[in-house]
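Below is one structure, written out as structure tokens, with a few remarks after it.
Removed from the display is one protein chain of the complex; every other protein chain stays in position.
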Amino acid sequence: MTDPTRTLGVAVVGYSFMGRAHSNAWRNVGAFYPGVPQVRMQTLVGRDEAKVGQAAAELGWAGTATDWRSLLDRDDIDIIDVCTPGHLHAEVALAALKAGKHVLVEKPLANSVAECEELVAAAAASSSRSLLGFNYRRVPALALARELVRDGRIGTVQEARISYLQDWLSDPQAPMTWRLRKETAGSGVLGDLGSHAVDQLHYLLGEHVTQASGTLRTFVPQRPGPDGTEAVTVDDAAWATLHTASGVVASLEVSRVATGRKNALAIELYGTTGSLRFDLERLNELVLTEAGDARTAGASTILVTEPEHPYVEAWWPAGHVLGWDHTFTSQAADFLRAIATDDPVHATFEDGLAAQRVLAAIEASHARGGTLTDTGN
Amino acid sequence: MTDPTRTLGVAVVGYSFMGRAHSNAWRNVGAFYPGVPQVRMQTLVGRDEAKVGQAAAELGWAGTATDWRSLLDRDDIDIIDVCTPGHLHAEVALAALKAGKHVLVEKPLANSVAECEELVAAAAASSSRSLLGFNYRRVPALALARELVRDGRIGTVQEARISYLQDWLSDPQAPMTWRLRKETAGSGVLGDLGSHAVDQLHYLLGEHVTQASGTLRTFVPQRPGPDGTEAVTVDDAAWATLHTASGVVASLEVSRVATGRKNALAIELYGTTGSLRFDLERLNELVLTEAGDARTAGASTILVTEPEHPYVEAWWPAGHVLGWDHTFTSQAADFLRAIATDDPVHATFEDGLAAQRVLAAIEASHARGGTLTDTGN
Amino acid sequence: MTDPTRTLGVAVVGYSFMGRAHSNAWRNVGAFYPGVPQVRMQTLVGRDEAKVGQAAAELGWAGTATDWRSLLDRDDIDIIDVCTPGHLHAEVALAALKAGKHVLVEKPLANSVAECEELVAAAAASSSRSLLGFNYRRVPALALARELVRDGRIGTVQEARISYLQDWLSDPQAPMTWRLRKETAGSGVLGDLGSHAVDQLHYLLGEHVTQASGTLRTFVPQRPGPDGTEAVTVDDAAWATLHTASGVVASLEVSRVATGRKNALAIELYGTTGSLRFDLERLNELVLTEAGDARTAGASTILVTEPEHPYVEAWWPAGHVLGWDHTFTSQAADFLRAIATDDPVHATFEDGLAAQRVLAAIEASHARGGTLTDTGN
Partner (left out) sequence: MTDPTRTLGVAVVGYSFMGRAHSNAWRNVGAFYPGVPQVRMQTLVGRDEAKVGQAAAELGWAGTATDWRSLLDRDDIDIIDVCTPGHLHAEVALAALKAGKHVLVEKPLANSVAECEELVAAAAASSSRSLLGFNYRRVPALALARELVRDGRIGTVQEARISYLQDWLSDPQAPMTWRLRKETAGSGVLGDLGSHAVDQLHYLLGEHVTQASGTLRTFVPQRPGPDGTEAVTVDDAAWATLHTASGVVASLEVSRVATGRKNALAIELYGTTGSLRFDLERLNELVLTEAGDARTAGASTILVTEPEHPYVEAWWPAGHVLGWDHTFTSQAADFLRAIATDDPVHATFEDGLAAQRVLAAIEASHARGGTLTDTGN
């Protein structure tokens, strides 16, 4: 257990989209969560010295480094926050754990089940704390949904529907990028959005997917690239039917060609006495239906901005809605609190492994014509 | 009291929009409400013999007449249903009552307070039954709202918001019609849509508006007519603040220039412990909010299609939505049941008078610069 | 071609839910669609003489019969409308076609592919007109969606999502009924709601599903019956991934345990330049998104009540919403028009066969662990 009064030095590795979102969290966590250990924004890491210097100045970092290895034996760094592309997560996180640093890894944990297993073993063997950045677990509406499911408020869940739809590839003329090459991206939409979706299922249901049947599709097999037409080697969309240990059946659909959907993570949980619905594009709302008096039963839209709601008391008065980035600040607060108390904190690396196993099973099922496949969870 | 096993002969006067809607009700009432007296669709009345003949053939009438007076001494006519333009309501209805017929009058009861008072007196003096066709009282969601208010489900109502918005005059080049001349229409949007809105306030709150402050506006004072530009002599939109005997304050807004609103009667009632919301463009839904556990209180959208809901059992299974015209059939059923039982039935002619007094007070207030004006209710 | 000025005699076989909905259509079709051949509501058929007699009186039929075979050689019957349970459709419809009657069959066409094939052959061999009652094809919003897809308004469709969710079996204590026994119902929710869903896909896309991968689930394997606990032998929910000839991938989900969903047929079509969404619980609305100027592109909720919209001109002015039952009246009108003109009319028996083949392929896929299965379409 870390002395809760000690200020912790933080380094973030990476300064693009996710590095920026995590920097925002470290900059604000003290203002909204004054009860957790304080942090110093010590070092921002990036390979390009000029660019990382400018980013550090904008984002509020005290210094920079161009090699993440230089962090490992520094006494002023307590937490290493890994925001690199996914295929580098494992290397950085393993080294950081070995060096006795607390480690936060942006999702997905890694691009393969094998790497995830290695990370889980390393975390288990370490006395440091580790956290996987499935930030949507800190959306107040989803944290409330988790509480309501756990409390039995909708009875026994039987059926779930989860989809995560975007549209930036709808246009067949949208150009080639590194995200559409298997060697750089590892996977297409399944790994990118599917990992969030599967983790939410695990989180909300409190159990794992044990079997999966799935299909992948690349609607546009070739796209214009810098050197002429180039083959797209990852999936544009994926579908799966998932089964949990207790018997819940969940449908999963993820897409980058769903025209008009910008960031639409939509979740529906149907239990024996009630149901829950959520849409990330309206992230302050949760819809609860409870069977009961047929005359007044309805689908109740809860504006999840009351002090009684998870995380909300840290922020603003009732009715003052939060945005996407607030989830990262709450995540940082939970991690800092866990460092000070040794209490559990999620998502764990095990959660990351469990999600990766489901994605791998979906790919395996697709390769076998859609047949039901064990996930290993 | 009429013998409930006797089949009642019906005549409708008028065969345009409202005559058609009422004919539809008479044609269907027996199928959905088998417990009420049966009807014979005896006579459709209209001045143009050829046109009324064709309408009667289409709509299912046994015969036609070109003069409504011919109905008065016919033994095969028990009910006269007045669907003429509003300025003719009083003459027909008074004669019908005098002749001992049961009378249904399409809203508004009449175009002036004086005519309404005369009709109220005639109805009170008659042993016939009378009904005013404020059909929205038979929207299941609004009937449910009425029940919930009466049961105290939202506590004491303090504030109400009611608007009825359409857009067929948004375009300043929309042509002149008889509905925009005071001599033919009596009034503009205030009389047309405002009468529905005020009646709903009276119905839902169970009390009358006693004071009103109001404003009228004609946004487009001249429109192209058949003989060149012509002055518009009625209001395009109207606003009022209304006060009831018990202290509720209601805002009213009606318009024909609300671009994008087709038939948007929107109602909000705010009570000390809950609130209700309704929108006619989604007439199968009622939104109920109840203060309570702050963690799960929300705005609950009730799909008002359950057998437990008012009027619904007569129709289809749960989830099979109703449309606008079903309200007229339920209205006819209520009238027939009242004829057979002597039980009360609403809307009464008194209800029509009460609404007309509010509209008159709004006009009077406008003429006096918006000052608060007693309605006489 | 039938003489369009001749009044056609109609008989409906069956007087429960669907018989009532079809009777309503025959009673009203002349009032809203005066241009099609007129009908006489001649005979309502049911085995229980007293009950069918009462139903006929309520619903407006001139007479009754207790044996549908008695209709076959009657000259006053031109149309036989089959509203029996599904396992009797084939026998009645085949006999009616053979007797030279025009035949309308309520969906599904039959409970097996073999029966459907027999009916298709009989219809092809007959000079009578036939129609399959997939009534949702006459929801104005869905007919508009069909037009927009056909016109290329959303580009090339790539991905579709269709679900039909109800909740009357959410409660594990809900009792056993004939609908939960395979021998009487043929199938569970897949046949019941899935047939509507698959037909909508075929209708909206204008092409057939050629391959399917599917899963069925009975969440509550035993329910309380009249003689104690009894095994449920049909599915409570089903999931499938469907592929069309042109390469569209569609997800399908149907359920009777989706707590809070009453009659929720939800459709989403994603094309290369736009998308469409529909929900039967708000059947007057269609949501259209078109890629375009990023600054003002949005999801546009069209209130499908304008005279420019399919079927609407027959009904009421703009903004006066329709209900579920109006679809049957429009369906009857289309059938009558087709009888008079020999123009094509849908849904054809071929459409029914195509849908049944998809359902059969889903069941076959389920039996083989979810592997992709050809539909034969």
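As written, the chains take the letters A, B and C, and residue 1 is the first residue of each chain.
Assume contacts are C-beta pairs under 8 Å (C-beta built on N, C-alpha and C of every residue); 3 or more make two chains touch, one makes a residue touch a chain.
Everything numeric here is computed off the predicted structure, so don't read it as measured data.
Across the entire complex, contacts from the unshown chain go to A, B, C. Considering the whole complex, the residue from A:Gln166, A:Ser187, A:Thr272 or A:Thr348 that touches the absent chain is A:Gln166.
When the full complex is taken into account, the listed residue touching the unshown chain is B:Ser213, out of B:Thr64, B:Ser213 or B:Gln331. Considering the full assembly, A:Leu322 is the residue among A:Leu142, A:Val198 or A:Leu322 that touches the omitted chain. Within chain B, the residues in touch with the undisplayed chain are 154-155, 158-159, 161, 163, 167, 170-172, 213, 215, 217, 219, 237, 239, 241, 247, 249, 251, 253, 255, 257-261, 268, 270-275, 289, 291, 297, 299, 365, 368-372.
For chain A, the list of residues touching the undisplayed chain reads 17, 20-21, 23-24, 27-28, 30-31, 34, 54, 58-60, 166, 168, 262-264, 280-284, 303, 305, 315-326.
Think of the hidden chain as still there; on chain C it touches residues 144, 148, 153, 286-288, 294-303, 306-309.
Definition applied: only the chains that are shown with their structure count from here on.
The most distant chain from chain B is A, comparing centres defined as mean Cα coordinates. For the criterion of most C-beta pairs in contact, the winning chain pair is A-C.
For the pair chain A and chain C, the fraction of shared interface numbers is greater than half, so the two copies use mostly the same residues to meet. Centrality by Cα centroid goes to chain C.
In whole angstrom, the spacing between the mean C-alpha positions of chain A and chain B is 54. Each chain gets a centre from the mean of its Cα atoms; for chain B and chain C, those two points are 35 Å apart. A straight line joining the Cα centres of chain A and chain C is 42 Å long. For chain C, no residue reaches two or more other chains under the stated contact definition.
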